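Only one protein chain is missing from this complex, and each of the others stays in its spot.
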Amino acid sequence: MNLNNPVVVWLGAIAVTVLFFYGLDHIIMSMQGLPLNMNLTPAQ
Amino acid sequence: MMKSRELPAGEINKMIRVSSISGPSSSTAKGRDIRFAGSRFGWHKLPWKKLSLHVGLVAILMLAIPLFVAISEPGSTPVLASSDWSGVTQAVAAEAVTPAATPAATTDTAAGDAASKELIPAPQPEAKDYPNIGVSSRSVVWIVAQLHLYFGAFVLAVPIFVLLIEWIGVKTGDSRYEAMAHEFMKISATAYAITSLLGGTLAFALFLLYPDFMGYMMRVFGSQTLVYAALFFSESIVVYLYYYSWDALRYGNAKWAHLTLGLLVNVVGLTLMVMSNAWATFMMAPSGVNEVGAVTGNIWQILKGPLWNALNLHRFIANIAFGGAVVGAYAAYRFLSSKTPEEKAHYDWMGYTANFIAILSFLPLPFAGYYLMAEVYAYSQTMGITAMGGILAWLFIVQAVLIGAILLAGNYYLWSGMSRTEGSERYQGYIKYIAFVLVTSFLVWITPHTLILSPAEIRLLGGANHHILGVFGIMPAKNIAVNLMLIFTFLSFQLFRRADKVAVVSWERAGNALMVTIYAVAVFNVVFAGVYYGYFTNTLYKVGSSVMQVASTLTVIISGIILDTYLYKGARILPSHWGKVTNRSQYALFALPVAFTWLMALMGYVRSSVRTHWHVNNIMRDNSPDNFIPAIGYAGNMMTIVTILFIAMVLFVFWVSTLSEKKQLPPESSGQEVGQ
Partner (left out) sequence: MILLRVLGFSLLLTLFFTLVANLLPQVEGDAPKATKVDLSSLTPEKYAAIGDTIFHGKGTCTLCHNERGRAPNIAVLNLADETKKALADANYQGNATDIESYIHESMLKPSAYVVPGFGKKGAPNVSPMPTISKPPIALSAIEINAVIAYLQAKDGNDITVPLPSADAAPAVADNSGGSGDAPAIAATAEEALNKYGCTACHTILDSEADTGPNLKKVGPTLSEEFIRKSIIYPNADITKGYEADIMPDDFAEQMNVKELEMIVKFIRAGGKK
C-alpha cells in the first residue's frame, strides 16, 4: 500500500468511509427495528 | 513578563511548563515549603489531592445514585390522554377511586398502596376562584418565571465550563485559563443573588395568583420542595466557597481541593435543575398520580415522568450553550471598551473561548430537542401534533429563524477570527461555500408547509402548498437542512482551529484525504437519507432515517475532533495575534445571547402552550381568565419584554463585576488640606 501515491490514498479513504457509513446506516436502522436490504431499501 | 498577545498558547505552554505550578516547589525559601507555612500539625502530610478527589467522588455518588435510581426505576404509567369531559372526571370523589371501581383503563399504576392511602383528587377551581390583581396573572408569572429561568440557566451553566477551564489551566500550567475561569466565576457569583431573588418572587407570584394549583403541587411533591430548598442552601455555600477561596486555594493540593469544590457546585446545581425540571414535566405529563390527580405513587414515580429525562438532557446542554453565549457578550463588551493591547488580547481570547463553548454545545442541541419532541409524541399524539402540526406549528418556523441567526452569527465570528492568524489565508476561500450552504439550508428550514391563504390565493398558487417549495415544508427537508447547517458549522470550527497550525506528521495527506471523504460521504448520506426515506418510503422509515442523519453529523464532529488531535500533534504553530480582530465581529457575540434569550422564551411559550387549557395535563384544568393559548404576536411581545429586561439585568451584573476591580485613588495630598 503505497501511501505516497495520491490515487491510492484517495481511493482508500473513499472505500473506508463509504464502507463505514454503509455499515452505520444498516446498524442505525436495524437498531430501531427497521431493517434494510443490501441496496438500502426498506426490508419491511 | 510575556506579552500574551504575541505568543500563541503553544509557546506559552512550553515556557511556563518549566516552572509548573503543579510541580514541586522550586521558588521557595530555603528548606521549608512555604506553601504550607503555618501547618504545624502536619496537615500538609495528608494526601490532600487524593482526599479531595475522593470526597468529590463520594459527593457525586451521594447525589448521583439517587438520580440514577430515579432514572432506572420503572416509571409509573402516565395518566391517560383525557377528554373535554374532564370536569366530570374531576368530580369523582376519593371513595369512588378504589381499585375495585377504578376501570382497568389505568394499567399498572403502583396501586399496591392506592387502597391504603387517602386519595385526594386535584382541586378544580372555577374562574371566580382565581385571584385577580388587576393585570393578567399569566403575564406576571410569565415574566418572572422566564427571568428566573434565564438566570438559573446561567448560574448553573457557567460553573460547568469554569471547572473545565480551571482544570485545563492546571493541566497546561497556562495561567490565562486560570484568570479566565476566575473572571467567569465572578460573573456567575454576582448573578447568583439575582437568581435567588427571582426565584423567591416567582414563588410569591405563583402562590398569590394560583393558590389552588400551588396547593396541589405542594401536595404532590411534598417534602421534595424542602429538599430543593436545602439544596439551595448547599449551593449558596459551595458557590461562595468556590469563588472566594480562589486565591487562597491556589496551588498544589489546595488547588485540587478547589477543583473539588467546583465539582460540588456543579453536582448540587445539576440536582437543583433536575428537581425543578420535574415540576414542569409533571405539568405536561403527570405521573405517579391517578386520573383525578390523587397521589398513588412514590416521589420517584412522580419525578420520573415520561418527559423528565428528555427535558433534563435538553436543558443541560442548552444551559451550557446559553451560559457560553452570555459570557461571550461580556467578553465582547470588555473587548470593545479595552484601553490596552493586552486587555484587547485577553478579551478577544475570552470571547473566542465563550463562542467556542456556545457553538460546540449548541451542535448537539437539535438532537436533544428532537428526542424531547419524540417523547412528547410518544406520550400523547395530540400534544405532539398540537406542537408541531397544529396551532403551534408556526412557532417552529420562528425557531428556525432564530437558530439560523445563531448559526450565522457563530460562523461569522469564526470567519472574522481567521484574520488573527496568517495561516488562515489557505482556508478563507472556503468561507463562501460554507456561507452558501448555511444560507440555503436556512431558507429551506424556514419554508412553511401550510400557508394560510385566501381562496383567491389558493387558486393562484394552484393548491394549498406551492408545487415546488411545498416539498421543503416538511420534516425530511428540514432535517437535511439542520444537519447540513451543523456539519458546515463544524467545518468552520475545524478550519479555524487549523488556521494557525501546520501539520508535521508523516501521514498528513492520508489524514486529510480521510477527513475530506468523511465530510463528503456524510453530506451525501444526510441528503440521501432525507430524500429517499423522507419522500419515498413509509412513515416509520422516514422517521427512523433522521437518526441516520444525526449519526452522520455526529460522525463528522467526533472524527473531526479525533483526527485533528492526532494530525496536529507537535504541529508547527504559526503566529496568531489575539486582539487583532474587527470590532464588527464582536457584534456577533452580542447577537448570540440575544438570539438565544429570545429562543429560550419562545421554547418556554411552546412548552406552556402544549398543555393547552390544563394546569396539569388531563388532571387539573385551567379555568383562569387566561386559559387560552395566546397568539404568537402577543407571545412575541412578551418574549421581547423579558429579553429586554434580561439584557438590562445582565448588563447590571457585568457592570457590578467590573466595579469590584475599580479602586478610587485617594485624593492628592501635596501640603494642601484634604478636600471633600
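Think of it as A and B in the order they're written, each chain with its own count starting at 1.
To be clear about the criterion, a contact is a pair of C-beta atoms (placed from the backbone, for glycine too) under 8 Å apart; a residue touches a chain by one contact, two chains touch by 3 or more.
A quick note: this is a predicted structure, and the numbers were derived from the prediction, not measured.
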{"item": "Contact set of the excluded chain (shown chains only)", "value": "B"}
{"item": "Which residue of B:S223, B:T340 or B:N637 touches the chain not shown here", "value": "B:N637"}
{"item": "Of B:V141, B:V398 or B:M485, the one touching the omitted chain in the full complex", "value": "B:V398"}
{"item": "Touching residue (missing chain; options B:M214, B:I299 or B:I385)", "value": "B:I385"}
{"item": "Residues from chain B at the interface with the omitted partner, ascending", "value": "80-93, 95-96, 101-106, 124, 126, 291, 333, 336-337, 380-382, 385, 389-391, 393-394, 397-398, 401-402, 405, 449-450, 452, 458, 463-465, 474-476, 534-535, 538-539, 542, 587, 590-591, 594-595, 598, 609, 612-613, 618, 621-623, 627-637, 639-640, 643-644, 647, 651"}
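Note that in this section only the chains that are shown with their structure count from here on.
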{"item": "Distance between the centres, which are taken as Cα means, of chain B and chain A, whole angstrom", "value": "34"}
{"item": "Residue ranges of chain A in contact with chain B within the complex", "value": "3, 6, 9-10, 12-14, 16-18, 20-21, 24-25, 28-29, 31-32, 34, 40-42, 44"}
{"item": "Residue ranges of chain B touching chain A (in the complex, touch as defined)", "value": "507, 509-510, 513-514, 516-518, 520-522, 525, 529, 532-533, 537-538, 540-541, 544-545, 547-548, 551-552, 555"}
